[in-house]
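Notes for the one structure printed next.
A selection of the complex's chains, in situ.
As written, the chain order gives the labels A and B, with residue 1 at the start of each chain.
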Amino acid sequence: MLSQLSLKTNSHSELVDITSLLKETVTNSKVRDGICYVFVPHTTAGLTITENTDSNVKRDLLMKLNKVIDWNDKDYHHSEGNSAAHIKAAMVGFSLTVFIRNGQLLIGTWQNIYFAEFDGPRPRKVWVKII
Amino acid sequence: MLSQLSLKTNSHSELVDITSLLKETVTNSKVRDGICYVFVPHTTAGLTITENTDSNVKRDLLMKLNKVIDWNDKDYHHSEGNSAAHIKAAMVGFSLTVFIRNGQLLIGTWQNIYFAEFDGPRPRKVWVKII
């Protein structure tokens, strides 16, 4: 089963929690034991997993990546000026594989799954396949 | 088949070779041709692949990531103080997909698979699913 989730990001850089959207997709699939593949079809946004408790973890992750892959390096040549977003998306990655057990998405106690926006705000898509 | 591997890390930052644990899991599964999915259910540890010969490669990888994502940036807000570990885990990633052929885990000659501890020492888990 292949599904497309739509979301709207609200900031330039942002980690959007998509865990409950994914859980709902798993429930709807009626798959009891299987795999949930998540794929982001963009080049300036990716997918990551991080702590679901203190929102400062998300803030620190975005802050530090933004400092390391700074937006205004004079050596960037790309005319649209958003090379930093492409690089950060490549660093976190575009695909994720999560197990399903007893009809539930199997993730760690402290984990949530995030859409990593690096060049928003924009309407975005996430593709999910469940087997 | 879904398995849970347990391991105990010994240092604050450490690459623990889990290749033989994974090979054993593949052998036990009796799968001849398939896929081995590996998933780390933590937020301050991940998974990576690197050279299995000179252990200085592992050392250099940890050293350099530690320098780039330094532990003591004054702009971190997370109260537990381990934001750097979350960021490095997000950079290497939490899931890995490896092929199985003729009952063997199929990896490159110089590759081994490592559990990447960034906030140890701790007891840790690795989830493995083989199809």
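Keep this in mind: a contact is a pair of C-beta atoms (placed from the backbone, for glycine too) under 8 Å apart; a residue touches a chain by one contact, two chains touch by 3 or more.
It should be emphasised that the depicted structure is a prediction, and the values quoted were computed from it without experimental measurement.
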Total copies in the full complex, given that 2 are placed here: 3
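By our rule, only the chains that are shown with their structure count from here on.
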Which stretch or stretches of chain B touch chain A in the complex? 2, 37, 39-43, 68-69, 73, 75-80, 83-84, 86-87, 89-91, 93-95, 97, 125, 127, 129, 131
Per the touch rule above, chain A residues touching chain B in the complex are 33, 35, 48-51, 54, 56-57, 59-61, 63-65, 67-68, 91-93, 96-99, 101, 106-111
